[in-house]
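A short write-up of the structure that comes next.
Then we have chain A:
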Amino acid sequence: MEHLAALVLVPALLGVAALFVRGTRLQVGALLAGALLHLVLTGAAWVRRPDGYADYLRLDDVGMLFLSITSVLFAAVAVYAVGYLTGPTHDEPARLYRFVPYLLLFLAAMTLVAVTRHFAVLWAAVEATTLSSAPLVYFYRRGPALEAAWKYLMICSVGIALALLGTFFLGAAEAAVTTGPPGLALTDLMRAAPVMPRGWLRAAFVLALVGYGTKMGLVPLHTWLPDAHSQAPSPVSALLSGALLNCAFLGVLRFFQVCLASGDAAFARTLLLLLGFVSIAVATAFLIGQRDFKRLFAYSSVENVGILAVGVGLGGAATFGAMLHAVNHSFAKAGLFLLAGNVLRSYGTTDAGEIRGAVRQLPLSGPLLFALFLAIGGLPPFGLFMSEFTIFQSAIGDGRTRLGLLFVALLAVAFLAMAGVLLPMLQGESNRPPATARERALAVVPPLLLAAAVLALGVYLPRTLDTLLHAVAGVVGGTS
Partner candidate 1 sequence: MTGAADALLLLVLITGLFIVWSGRLAACVRAIAVQGALLAALPLVMWAPGGDVPVAHLVLMSVGALAVKAGIIPALLLRSAREAGARREVEPYVSLHVSALLGAGLVVLSLWLARVLVPPGPVTATLLLPAGFATVLLGFLMLVARKYAVTQVVGYLMLDNGVFIFGQTLAGSIPVVVELGILLDLLVAVFVMGIAIYHIGREFDHIDTRALNSLRD
Partner candidate 2 sequence: MNGPIPVLVHAVLLVMLPPLVLGVVGKTKSWVAGRIGPPIWQPYADVLKLLRKGVVMGAPTTWVFRAGPIVGLASVLVAGLIVPLAAGAGPLSFEGDVIAFAALLGLGRFFTMAAALDTGSSFEGMGASREAAFGAFTEPGLFLVLAIVCVPARSVSFAGAWTALPWDAWGPRHPVFLLAAAALFVVLLAENARIPVDDPATHLELTMVHEVMVLDHSGPDFAFIVYGGAVKLFVFAALLVHLLLPVPAAGGWVGAGLLVAGVLGVGVLVGAVESSVARLRLTRVPGFLIGVAALAAVGVAVLLARGQP
């Protein structure tokens, strides 16, 4: 249990400490130390799964998957951020002491989401992620950033309040069938689930889906997402899209686990399918003609969150596809946002209409951006192709041909839309004076590694990861 507590407390304490120190080296040191220690602790958890304390701190397979994604992403983003914020910025001088503490606290909150199976702790942790990331969205103190941060704060807090209501409904449903004080631990809930009153359980799931779905970015609760993800500094956007959306998804999955145990999963699956497809469709619509490439990536995140929901909603092999997709999308989207940061630094604007010839202007980032664009579009040999194809195949195999075809059609439109925005940016002659300096390693290596991971996952799935993904899929309703 100390291991799990350390996973949460190390970044938390480092973050609090960083609130009180000034000095670039100390801040950078704290950030890198936090990232490294977290990565090491996560790796140690792979070697030997730590014990927990009741369900308050317990790392099961589902939590392990999301914890690992978060940890790897954070390490990559931390390295990138050091370069991003200590070099010349395109705004007022960046103040690391407003950045590093919140980033570390953000990591601690996301970790807590992954290592708990108790619904009240889960709720508090998700709320903590909102609170710790809002100052990060507002890092560049501009009007639009403030607007984005305010919307983020209000919409997500309201959503999470609804999730708390759903949590209480769940507790009430449990109280109806258990003697003694009801607890909100997943184990107890799953045990009591088969006899819980249906209406309250369904109401609880709906509220949780709406509440945590707001944080996930499901349509129509996604309105904060494009603003927040585009106004935040690029490393923060990478974490928001890559790690935070997964944490919110984890919240929904925990409720789904209870629904599965109760035998009433069909209702939940239908809702997930509905919201998933609506999200993919609406996001695709907004991808068309999108001028701001960071907003483009943000809408792509909404689309991919929809894919996750569809995968779990379909069940069977599609759930495995969804879990694989979580990994692939996190890496690819984080890489994209980091590269977006490089483009932004170089061109000084996020307006895709004003950017030309990025491949020539940024000889390292440009081609990488092209590669990751292909990846996020679902092209082989990148990993997202595998995960999306698995979902499609499962849909066809289950006889839901129309859903499968709709799925592929929407993804194709999305790819074309993104191509329409990104390709003109990349091709042609650059409309900026030639770059005077080479691209910094700190800015290129993290996205390169992430892209390599996405490529590797498309070609070969390591045995341990494969086992974990199948285990998670089994727990969340797929057939292994």
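Just so we're on the same page, a residue touches a chain if its C-beta (ideal position, glycine included) is under 8 Å from a C-beta of that chain, and two chains touch if they have at least 3 such contacts; residues count from 1.
Selection criteria: all candidates are chains of the complex that A comes from, given by their letters.
Fair warning: this is a prediction, and the values are worked out from it, not measured in the lab.
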item: Complex member touching chain A, one of 1 or 2; value: 1
item: Candidate 1 partner contacts - residues on chain A that touch it in the complex; value: 56, 118, 120-121, 123-124, 127-128, 130-131, 134-135, 138, 141, 143-144, 146-151, 153-154, 157-158, 161-162, 164-165, 168-169, 171-173, 175-176, 181-184, 197, 199-200, 226-227, 230-231, 286, 290, 295
